[in-house]
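Of the protein chains in this complex, one is absent; all others appear in place.
Moving on to chain A:
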Amino acid sequence: MSEKNMVEALHDTLSQMMQHDPRLVLLGEDIGVNGGVFRVTDQLLTQFGSDRVIDTPLAESAIVGTALGMAIGGLRPVCEIQFLGFLYPALDQLISHVSRIRARSAGALGAALVIRAPFGGGIRAPEQHADSAEGYLTTIPGLKVAIPSSPADAKGLLIAAIEDEDPVVLLEPIRLYRLGREEVPDTLYRVPLGTARIVQPGRDVSVITYGAMVPLARAAATQLQQRYGWDVEIVDVRSLSPLDEETLGQSVRKTGRAVIVHEAPLTGGFGAEILATVTEQAFWWLKAPIVRVTGPDVPFPPYAWEDWYVPNVSRIAHAIGQVMAEE
């Protein structure tokens, strides 16, 4: 057991899994010699060789498309897309093939592959490096989508994703990559896909969120606890697809109030799915209308506007105040 940040946790997990399973191959842009632009695959080329740690030409559709062929052919590919905003050329592969090869082959073939992609704002990255595109991905049947908010979850979700017989997209919040360290067990453990996590239990209101918004929600909760004594429950969705409807429903049936937070734009965002699910599960327990805190319906702006765009502690605290005000 040692303290790790998320990059270290992901790196060490990939290394462990590569040793554990010789079928595992990594492919992506600049992941070999350079160790990945965020260094998640640092030194893995030296450790495992260029047949298993593949620096690919620059073509996202080809990274995902060839990975599907590799998976059907008996390998276990883990792709890195350098930034989620660069995944779009590969959406055709994900929608048309990766997600439906199992259905199209009546269960005989599967796409046991993982796509890792850093995402989200908050690090003053150049334009188009900060998109939160999870909402597109969760609309694709046959795909799984997970987002860790801590180093330990990053490890457990990555292992679960690698071992899954179906395709999993693991979205890694860039802002959390090196934000904090925590104890990460050395053993191979799994965070089962389809399970949410109660980050902190509370009685008064549920804040349902994921990824880089989790620490912001905690900060808001601490503030409100100190100021008004409100007991805020924080639910980290962490597996968007499949969604842990049960945990979300339980939480809101208990508190009767919910605030949903994500960075992606409001309209058609994953928050709408959470809101619908929670309403189905807990309508008769609701004491106040549910409030969403999200990015506005504008393209992710150049970073001078970033602090306006990305939800922050004060917006989250304000929204909690709004639902607490209703009686």
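Here is the rule we go by: a contact is a pair of C-beta atoms (placed from the backbone, for glycine too) under 8 Å apart; a residue touches a chain by one contact, two chains touch by 3 or more; residues count from 1.
Here is the rule we go by: contacts and distances are computed from a predicted model.
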Among "Glutathione import ATP-binding protein GsiA", "Carbohydrate ABC transporter membrane protein 1, CUT1 family", "PAP2 superfamily protein" or "Pyruvate dehydrogenase E1 component subunit alpha", find the name that the UniProt record gives to the complex chain excluded from display. "Pyruvate dehydrogenase E1 component subunit alpha"
Of A:Asp92, A:Asp186 or A:Asp307, which residue touches the hidden chain? A:Asp92
Among A:Gly142, A:Pro215 or A:Gly295, which one touches the chain that has been omitted from the display? A:Gly142
Residues of chain A touching the missing chain are 25, 51, 56-57, 59, 61-62, 64-75, 77, 89, 92-93, 96-97, 101-110, 141-142, 144, 165-166, 194, 241-243, 245
